[in-house]
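With one protein chain withheld, the remaining protein chains of the complex are depicted in position.
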Amino acid sequence: MQMGMIGLGRMGGNMVRRLKGDGHDVVGFDMNPDSGRDVDSLEALVAALDAPRVVWVMVPAGAPTDSTIARLGELLESGDIVVDGGNSKYTEDREHAAALAKHGIGFLDCGVSGGVWGAERGYALMIGGDDRDYETVLPIFESLKPEGEFGLVHAGPVGGGHFAKMVHNGIEYGMMQAFGEGFATMLRSEYVTNPAETMTSWRTGSVVASWLLDLLDNATRNDPELKDVPAVANESGEAKWMVEAALELGVPTPTTAAALWQRQASRGGADDILRVVTALRAQFGGHVTKVDEIATH
Amino acid sequence: MQMGMIGLGRMGGNMVRRLKGDGHDVVGFDMNPDSGRDVDSLEALVAALDAPRVVWVMVPAGAPTDSTIARLGELLESGDIVVDGGNSKYTEDREHAAALAKHGIGFLDCGVSGGVWGAERGYALMIGGDDRDYETVLPIFESLKPEGEFGLVHAGPVGGGHFAKMVHNGIEYGMMQAFGEGFATMLRSEYVTNPAETMTSWRTGSVVASWLLDLLDNATRNDPELKDVPAVANESGEAKWMVEAALELGVPTPTTAAALWQRQASRGGADDILRVVTALRAQFGGHVTKVDEIATH
Amino acid sequence: MQMGMIGLGRMGGNMVRRLKGDGHDVVGFDMNPDSGRDVDSLEALVAALDAPRVVWVMVPAGAPTDSTIARLGELLESGDIVVDGGNSKYTEDREHAAALAKHGIGFLDCGVSGGVWGAERGYALMIGGDDRDYETVLPIFESLKPEGEFGLVHAGPVGGGHFAKMVHNGIEYGMMQAFGEGFATMLRSEYVTNPAETMTSWRTGSVVASWLLDLLDNATRNDPELKDVPAVANESGEAKWMVEAALELGVPTPTTAAALWQRQASRGGADDILRVVTALRAQFGGHVTKVDEIATH
Partner (left out) sequence: MQMGMIGLGRMGGNMVRRLKGDGHDVVGFDMNPDSGRDVDSLEALVAALDAPRVVWVMVPAGAPTDSTIARLGELLESGDIVVDGGNSKYTEDREHAAALAKHGIGFLDCGVSGGVWGAERGYALMIGGDDRDYETVLPIFESLKPEGEFGLVHAGPVGGGHFAKMVHNGIEYGMMQAFGEGFATMLRSEYVTNPAETMTSWRTGSVVASWLLDLLDNATRNDPELKDVPAVANESGEAKWMVEAALELGVPTPTTAAALWQRQASRGGADDILRVVTALRAQFGGHVTKVDEIATH
């Protein structure tokens, strides 16, 4: 089917190639003239599509997505559908959907997992929105998803796709943290000679067999103790949103939060807490004069 | 090759069937006369095997394993090998190995993952002990492991197999907790209509694809909200040991511990903590007379 | 000085008594005719005060405070000051202050700690707002605070008072949880005969000496094992807000969150997580038919 794609970066570009390979007629636009775009403006994109149009927005969440959707609200017509495949927060979806609905334009939010491997393996897709809009875009989703029974779900109403993706990423945080705790414990112990070899042996037949273990095999093949990898990690937002959403819902999420906090601490987030602890220890432990002593005695 | 198996319960019995199916000559013994045992005593088991013997112990950890290995120390000869395939703690392995070594008997500890599915899929095996003993028993390990490149590792010296299995199970705790947090968050939210369908859609193409997700699909097929499953979970020891080992090694394990603590709390472990909190709230919050009010206001 | 007090419940009523005892001229209003109110409407309250007026709002956070402040915006004059002494969220303070500022009315937010003991001991007060407004209301604050050097702080701009109170309560959660963990650990051990007696012995001379320990002494005097206290606790919002604020600021708060989550779990918040864990264990552990077995084996 025909579709417009806005944003031809790593994700959007790969998706277009996968869709074209599956016979779809995709018109691509990107701000960057070197992106291999088919048209050079949003206006031209809209003009190049036959109504009712489907336009997939694949640009960074926040201001870029906001302004793109706002402009599409002006350019598109009643009956058209916008799909937000970026990393928007689920609360933003409702705002985008409401704004577009004023013009009779439909809206689907689509959480996408799979990373750079998705181009080849297919992307796991989670969709939020109305049944009718979902059915309209379904041929596109079917081409993007992996082969087989799984990899695509109509998760719920508007916001449900990004909510599901948020939870997916929160789980991903917890799983990676769990693997990390196991790896670090074995690496410090005298019992396990090669933690990486041990963990990757679990790729088949064990309860923890998973794609992340497959990736760990890749990651440790030339660096079994991960000595070349920095002991610091950034966070992308979704785990934080999930912990916040769960707090409001009254659901404890200690594992997701622990994974998130450790990343924050690796960037100095806990430093002021530690200063309080060490300052208090110095107060009741004795009049220590050198700060190095404060922290170690 | 020839081997003796002590313990013909669910795990031991399945293993014997898998080994016999692969052409091994396995002599089985169990305390239970209805177990399908080949011999009716440890003495008879030892007598039925040609030296140098390999005897696999597959009985509950603790006293049963302790007494079995102690008796084997008396019955076996120098050059024989004992394999402990149960859930012993890694610290016990060193004691068992030292006691057997006095008689010239070798020892391997073998952590086994795979549950009831292992009979068919093969078991993920983690082995601790000397290279020579490992090489001797390797044909047995090769028959028990799953097909393919993975599923068997010589993790380290004596204790390394059970240490690796302990860490494996700690990771398993963390992963199940992560999936649980995601499921519970979606179940309470208004955004995701069917959390089970959403999660099982991740079985292909997503970053969290894993065998546990495959199992969740089974578990939720007829009970998508898991309403028939009790909100209580027991613990089997390994995660506790892992947290303790990591504490000693100076490695934080918040995710593994959170998963363990939640199970302990589900059995009343946190009740006295809550009583303190509620009693203090009543003290500074006002003179509440009815205990129900104390907890809710 | 002269002041109006809106809300004559336990907190407001006690404050009025303390203020009148200190010679202030307080005009009280409450929706409840049996509250001992001096006037029977907001209009009458405003009319009874000389400009520039100070009006203290001591009603439940959310809709009651919102509507009261909105009405005061209509009734008061430029130069008057509104103090919100309730438990509003710090983000609401900025909205209230902005709405009042349109009419030239000043705004202070005042976090109050001390519970029912404050009437006698004085209240710990944390104030947010402009210096000039703070100086104007200072005589009131001075009468409400405890005797001595401490108990009153101009914490920051508008919102700072409630932000500080939110953090105060988050710390309070963590401290109560810490005491609870210690109490519960001793209660289950065979080493400590009387945990309550042991803990209250720390009221003097120990590092953990604190008012909460003093209160624990009261609470355990007739019920040393707290057997009459329910093992369930509610949450009042502040700890949740603090964890959310810290998440946004990149500061890990595992202690505050653990205290909050345990309360949520005591009200069933973790039940669905446990169902997932137990359902998965049943999947890989064997075909268990009775749900009780699922949770215990």
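Points worth noting:
Every chain is named by a letter (A, B and C) in the order it is written, and numbering of its residues begins at 1.
Note that a residue touches a chain if its C-beta (ideal position, glycine included) is under 8 Å from a C-beta of that chain, and two chains touch if they have at least 3 such contacts.
These numbers were taken from a predicted model, which means no experiment stands behind them.
The chain we do not see here touches A, B, C in the full complex. Of the options C:T136, C:T185 or C:N218, the residue whose C-beta touches the omitted chain is C:T185.
Looking at C:G4, C:G86, C:P230 or C:P254, the residue that reaches the missing chain in the full complex is C:P254. Only one of the listed residues, A:V82, A:I105, A:L216 or A:L247, touches the absent chain: A:L216.
When the missing chain is restored to the complex, the residue among C:A70, C:A98 or C:V208 that touches it is C:V208. What chain C contributes to its contact with the hidden chain is residues 90, 113-115, 118, 121-124, 126, 128, 145-153, 155-157, 159-160, 163-164, 167-175, 177-179, 181-182, 184-186, 188-194, 197-198, 200-212, 242, 245-246, 249-256, 258-259, 261-262. Although one chain is not displayed, its contacts with chain A can still be listed: residues 10, 114-117, 176-177, 179-181, 183-184, 187-188, 212, 215-216, 218-220, 225-226, 228-234, 254, 259, 262-263, 265-266, 268-287, 291-292, 294-297. Against the chain not shown here, chain B presents residues 207, 240, 243-244, 247-248, 250-254, 257-258, 260-262, 264-265, 267, 269-270, 272-273, 284.
We adopt the following convention: only the chains that are shown with their structure count from here on.
We define each chain's centre as the mean of its Cα atoms; on that basis chain B and chain C are separated by 45 Å.
Once the centre of each chain is set as its mean CA position, chain A and chain B turn out to be 32 Å apart. In chain A, the positions touching at least two other chains are 207, 250-254, 258, 261-262.
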